[in-house]
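Missing here: one protein chain of the complex. Every other protein chain is in place.
All chains are identified by letter, namely A, B and C, in their written order; residue positions are counted from 1 within each chain.
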Amino acid sequence: MKVEKMTIVYHEPIARNIYQLILGGTLVQEMNEAGQFVHVKVGERTDPLLRRPLSLCDINKEASECTIIYRKEGAGTALLSEKKKGEVIDVLGPLGNGFPLEAVQAGQRALLVGGGIGVPPLYELAKQLVKKGVTVTSILGFQTQDVIFYEREFASLGEIYIATADGSYGTKGFVTDVIGGRGLSFDVLYACGPKPMLKALEQKFPDKEVYLSLEERMGCGIGACFACVCRVPNNETAYKKVCSDGPVFKVGEVVL
Amino acid sequence: MKVEKMTIVYHEPIARNIYQLILGGTLVQEMNEAGQFVHVKVGERTDPLLRRPLSLCDINKEASECTIIYRKEGAGTALLSEKKKGEVIDVLGPLGNGFPLEAVQAGQRALLVGGGIGVPPLYELAKQLVKKGVTVTSILGFQTQDVIFYEREFASLGEIYIATADGSYGTKGFVTDVIGGRGLSFDVLYACGPKPMLKALEQKFPDKEVYLSLEERMGCGIGACFACVCRVPNNETAYKKVCSDGPVFKVGEVVL
Amino acid sequence: MSRLAVELPGLSLKNPVMPASGCFGFGREYAKLYDLSQLGAIMIKATTREPRFGNPTPRVAETPSGMLNAIGLQNPGLEKVIEEELSWLAQYDVPIIANIAGSTMEDYVEVAKRISQAPNVHALELNISCPNVKKGGIAFGTVPEVAAELTRLVKQVSAVPVYVKLSPNVTNIVEMAKAIEAAGADGLTMINTLLGMRIDIKTAEPILANRTGGLSGPAIKPIAIRMIYEVSQAVSIPIIGMGGIATAEDALEFFYAGASAVAIGTANFVDPFVCPTIVAELPVLLDELGFDHISQCIGRSWNKGGPTVYCGT
Partner (left out) sequence: MSRLAVELPGLSLKNPVMPASGCFGFGREYAKLYDLSQLGAIMIKATTREPRFGNPTPRVAETPSGMLNAIGLQNPGLEKVIEEELSWLAQYDVPIIANIAGSTMEDYVEVAKRISQAPNVHALELNISCPNVKKGGIAFGTVPEVAAELTRLVKQVSAVPVYVKLSPNVTNIVEMAKAIEAAGADGLTMINTLLGMRIDIKTAEPILANRTGGLSGPAIKPIAIRMIYEVSQAVSIPIIGMGGIATAEDALEFFYAGASAVAIGTANFVDPFVCPTIVAELPVLLDELGFDHISQCIGRSWNKGGPTVYCGT
């Protein structure tokens, strides 16, 4: 974990309001786990004030570059989207604990389930799993066709299914509809996306090994401010911090 | 008076912490008087919040370009200094009333006295006066040699004297020392600079026709907020607004 | 435009957007930029019985996402405001809310009596909270009994409904609002500025000649929202909300909190077209969010349970 001014190597929209940002810097050498994130300062001065948490989507140590994919959402990401190649960005990271690779063995099957802007960290995960010899199936859900990204990239790593909420591409409905419809089998499931999706997965696979990446509003991003806590089952005062204990948790470890 | 997104045509430092900024846009067609200013929004969001008043230094209607020269001072001008050629800047203007050209006739002598960052508006004034057939003498005061700018530009329009507070260039001391030392004669005096300089000129030439450009902290810049008022002599409640009644006043019109 | 129309005591507003007092003078400057008839109303600069010069300069200082001002109620005085400013404003189809101030209760009563008779003044706004006036002003705005007494006196003489402008510099804004409602106020306007200060690093002197000043602008928006949220649930008279509004989204946040109309102050300095821009953008926002009329938004943060609108993104 360090603060570094990283240089923008590439920055272009890749779908409607979805941007791909490639950052170069020595900080990349510290990045290891898929599911870790960086905390990015988007403004020069005090508005917007807080950093924005964004997941690592691709870690390229040889080139000392990492990729982030984000959705232009509110004020901060709107400002970020205006930064040009060659400019520098103040990055704190890498933060948090990513998806455990050791949960699955070579030859086994992993199911990767991503929803919307939860898709990016699964790409680095898919790469690492394939490298390990794991068979990867990806199910990616989006609202509409025009916000789909990285279909080709995921396809090059294994089977891929896409669902859109409005049916404009792939299966109409949610990722859970795809899993249900196809009866896909797997040894471990890794997921990142909106809370309703994570809850649905938790209920659907009570006996499976499932890892979920959570989102929560953050202050510090490093575990100091207690903004991002979630509850632990059956305990009044116990808690986990999404930023430093997560964002990836084993299903059941925390209350969704 | 309009609001326009003007395009940066040129933006470079020309002395220590002194920047020359050339803006292009149709707003230039509305700019007429030397001594008028523009109110510039420097940040994208709410910090810094207020616009910055900056004088017109050169109005080039043919090219639809105007020049501003400013000192990197606090937060706002620091941000401004980072803007690059091709970017757009939100400009409100032209504002205020400039130096009266009609106060001097062809063949007469005008003395232009500028201090530091009060020098820029005198350049457009010198151009307009020379065009009218007035003989222009400029006395420009700076702190040190490394913040001097536009010496050549003023020299091409008439006699020029430079004073530096530390004596590193030209006469050591203040602009008033130059006037005193040389016994310069003139019909009309136009000045812009720090208040102590303006006060010294007011006292030195009680019987002359003198026009002074004032600075005051501003809110609106257009006369609505009463931030920038100054007192009128011998009247308890009368006032003038620097932004809309000034920034140029005839000596004696307002209390310095 | 009828989807923005709002009815308040004394005010039939074609839209609920108006410039806040002290940030728009008497409209002359902005009239050079756009037609003032586009505005829902205009809150004119605080008027006092006698002309006032106000405080020495510097009168403004910038702060992070805000500004301090210590204008000190400069204005040309009651007579001139009526004869020169209000009569000039009469050319526009826009109701005027006259902001009035004073050092004594008698001052307020006198100004209220006279100015409320001007034909285009549709409501008064009692500025009992200006932190820049040293005699009396502060106490009026921070002691419920005093504010209530003043409200009563002004109500007795005013020919138009009376709105009282609340100071945020109090421990208990709800108590204040209730006392003023009980005293007969027709509406509330809130919030005025928060008392603040900045010091120059080089001189170690306060930047404002008056030392302290009133903090306005986006920085205070969350405080305004909280106070309107609390007060709107505790009183039944309407609230005109203000404090940091710069966009149509900001304005909507105030409606949700419980304001029935909004006023825009500091943002006029940043974008002189901000008021007509918000008037134009509010209907677009209502469309996006699926509302027919702005009134559906008023108090929505507390008078409906749970998320009320879905807008797929």
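Operating definition for what follows: a residue touches a chain if its C-beta (ideal position, glycine included) is under 8 Å from a C-beta of that chain, and two chains touch if they have at least 3 such contacts.
Keep in mind the model is a prediction, meaning the values are calculated, not measured.
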Out of C:L33, C:L195, C:A209 or C:A280, point to the residue that touches the absent chain in the complete complex.
C:L195
From the listed residues C:G25, C:G72, C:P206 or C:P276, report the one that touches the chain absent from this view.
C:P206
Given the full complex, what residues of chain C touch the hidden partner chain?
63-66, 68, 142, 169-172, 194-199, 201-206, 211-212, 215, 217-223, 225-226, 229, 244, 249, 252-253, 256-257, 285, 289, 297, 300-301, 304, 306-309, 311, 313
Where does chain B touch the missing chain, residue by residue?
45-47, 143, 165
In the full complex, which residues of chain A touch the absent chain?
1-3, 41, 46-51, 76, 92, 216-231, 236-239, 244
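Going forward, only the chains that are shown with their structure count from here on.
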Most contact pairs found between chains B-C
Taking each chain's mean CA coordinate, chain A and chain C are separated, in whole Å, by 45
How far is the middle of chain B from the middle of chain C, if each middle is the mean of its Cα atoms, in Å?
36
What are the residues of chain B that contact at least two other chains?
46-48
Could you check chain C for residues that touch two or more other chains and list them?
64-65, 218
